[in-house]
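Here it is, the structure in full.
Here the complex is missing a single protein chain, while all its other protein chains stay put.
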């Protein structure tokens, strides 16, 4: 039955019925808040909900074979090790990795970036070197490089936006890349602009113009949950992801790296699991990925992430992408048409394909006020700087509200959101 | 009912019936392996099992209010933030912290130690300084200091064991402490020797003889799950714990620190959550504990840890300690009496109170062989170096087998273990 | 944690809640519909006296809010506190207005003793968990801190003074120095600490006092730190102190 399901679902556009069917897998969506307001969860760019099968896989772990991994020979430990490493296989397959050994489990994408900064970065970035980021980066892809730049005395530069489309200024980025450039690090999809960065062009520019040892890091937090992705094909050296944004539990994320790059890196944290042998005077280290996984790993969380990869793969990431593209464009157009004085950041769907999210402000209203009243209507959107303060400074705003969709959101929910946004504005303006 | 239960259970010795009652809360314990061998789980020093109520708390999180914390204003996010911070309160109360702000969530104890090494250590340990450890430390309390010592050029020294008791040589440790000593870092309870280190005496020695800025770090992984503990009362500067060894999920642990020490430390990882404001040129950072929690935290896991603290507190840690002391001594004596050629490491229960674990070797047999055959009988013990290679080198052995108990283990299980260990030896000797 | 202790500490004092605040809570909780309560906040926001721009200073800013909020408190002749506030968010401004109305005219002690849990009685369906976007709690804590500072006026120093003058007053009182120089070096740290741009975070202090006689340098420094403890982060704004402590005979 399961394999037939895969076949059926691996082609054709997602239908409204299928999406409704998905919702059955997410018990959390079926609830009311503040007594009688049906929940409309539009905060998926912050975190996604989890399907029952992921929760079941985790429950099964704790109820049947919870045990510490790798070192034990007894039955539970062997099973836990099997499942933990199978989860790595699943994650590797999901992002096109050539080997599971190229996948390092971390707590979240932030840790994955910091891992690269504290290992490859600490050893390879120094005075005279330059790191090129974009102004739209998440704080997690800015602060680690800033902190390291203060220690190691290199420069951090930011590519800006094309004012016409509010997406990356690719020419500007190209101009920043020089033989001094030792790292280019950027997000695949902006969590505020919704824009999809042209990875191939950026990689080509870096490989041509940057220092021969230049590394390229891709923050794939907002792409991998929403579209088919193959890291090796993208030509980058590192890519990072958070599990909780892709139907997996909290507490798990991963770093993918080119094998020869991971091999050459010194270890990050010291402790159990990442060693080969420990002596009083010195230690030798395991090979990747173990080398970078100190201490008891987030075993159950990794298994949950593996199950989430299976869940998404069975639906088909191409179909998820197509569906989100359509419902995202629908939300964009409805907002533009029906909400006077709204400004939505990033390219319009007519200019470029964009993620199924809209970060916006309504003239004269503070984003937090908007989201607070929307919340009273049961609409869960986020407001603030979405961990992109430099982008907000660049756009000349303090905050924005953001509605972000996932595979279980319906057009009816979008309609409800737009309608309640109108009422919210009325609430303030009618004041 | 719940408060009455607390009252009832907060006094008096744990009865065999109560322990059997605990087992109902741990569904995993009621299973057979290899077809028909009832599982006897004696690998609790590696990881504990989780009671139903912890699993329920986590399920509830995902089914009712999963959401990203701290930044959101909507109902789910507010509830998730409430519960996440309440979990911090529970953990703080469990270890006697003066404030929840002194508790930093990490993936595990290894990360907590590395956090201290990469922040306080990187800035404060340098040429001419000395770090004093004990030879019985877990790799996680050795490798981070070794790695840092190579970068910052300080010395790492190891206190040995008293040959009579195979527990810490306190006088030897005292002799190592000089005004050059900038850090004393040691485990509260050894995961191999079972010995309980005299924290007060070590702290007194460090405060008297060490550099005035000397910090003291306590690895409490093997104490907090098994006995009442109050970090501030112990007089240390830092203490670290792993959740998974104390009935909590994988993927969560914590660092406790004196508030003024945490305040003065630079941040560890950069990213969302740990900042105050981010600009292109620089960033400002949040106050502890936020400062040290980059990226989306292990929200559900923290909530699970909070629930585990409640579970243990309601049973009463004093009662857990008393029970384990007794059953641990029982196991020790049974092994000594009934297993010829056994050597159990660490002090005997007559010499000093010891943890409810026994790391041992049987003459002529490899520890791995012993545990492999025990496993075939359904007895789950661990074999290897238990992440304490320097201790094993010190003891002159390559590996040991270890049986470790927790509050749900019965005397019948101990009997079963001892009996099957006899059969295992017979299996090899009868060859 | 922090909140729990706040509650315990304040539990006994809850009977002494300022009358205007009591009235406001009663009025709010009588409104049947949460949306109407929010509407009420908007009215409060509209009626709040603006806080003049000169007081939009880092010292007055409520840290850790998504929106921008400033709060100012001054001690009145009758020993009570008068508050002013401002915010760029209407709802936050409404909450600020509610606190300004509810707490102005109360004594520092009454304000400091207040249990934040009254917020729940307002029926705004918001959380009281300490968090960086909890505008209400952060505002209240700021107002309590201001009140505490004003209440300690006699004992300590005027909280509205610039930090360098606070340091001077405290050190003169304790050490009766024969010479005292205080340099505010904050500006030179503004590159990596933007909050230092406004001053008040980094100081170089050169003090000569007979009271240091017989103390080694570490003890002298400790004595100075003890006197300035309340002014150091996180309670105060001092982040770093560079000390020269001498006796006249040194």
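Letters A, B and C name the chains as they come in the text, with residue numbers starting at 1 for each one.
To be clear about the criterion, a contact is a pair of C-beta atoms (placed from the backbone, for glycine too) under 8 Å apart; a residue touches a chain by one contact, two chains touch by 3 or more.
Since we're looking at a predicted model, the values are computed, not measured.
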Practice task
Check the options A:28, A:92, A:379 or A:425 and report the residue that touches the missing chain.
Solution key: A:92
Handout entry: Residue, one of A:249, A:290 or A:316, that touches the chain absent here
Key = A:290
Problem - Option from B:156, B:192 or B:373 whose C-beta touches the chain left out - result: B:373
Problem - Those residues of subunit B which, in the complete complex, touch the missing chain - result: 34, 150, 365-366, 368-369, 372-373, 376, 383-385, 398-399, 427-428, 431
Handout entry: On subunit A, residues whose C-beta touches the chain left out of the figure
Key = 69-73, 75, 78-79, 81-82, 85-86, 88-89, 92, 99-101, 212, 263, 276-277, 279, 281-282, 284, 286-287, 290
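Going forward, only the chains that are shown with their structure count from here on.
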Exercise for the section: Return the distance between the CA-based centres of subunit A and subunit B, expressed in whole Å. Expected result: 32
Exercise for the section: Using mean C-alpha positions as chain centres, tell me how far subunit B is from subunit C in Å, no decimals. Expected result: 40
Exercise for the section: Give the residues of subunit B that touch two or more other chains, as numbers and ranges in rising order. Expected result: 71-73, 75, 277, 279, 282
Problem - Shared interface positions of subunit C, touching two or more other chains - result: 66, 125, 133, 192
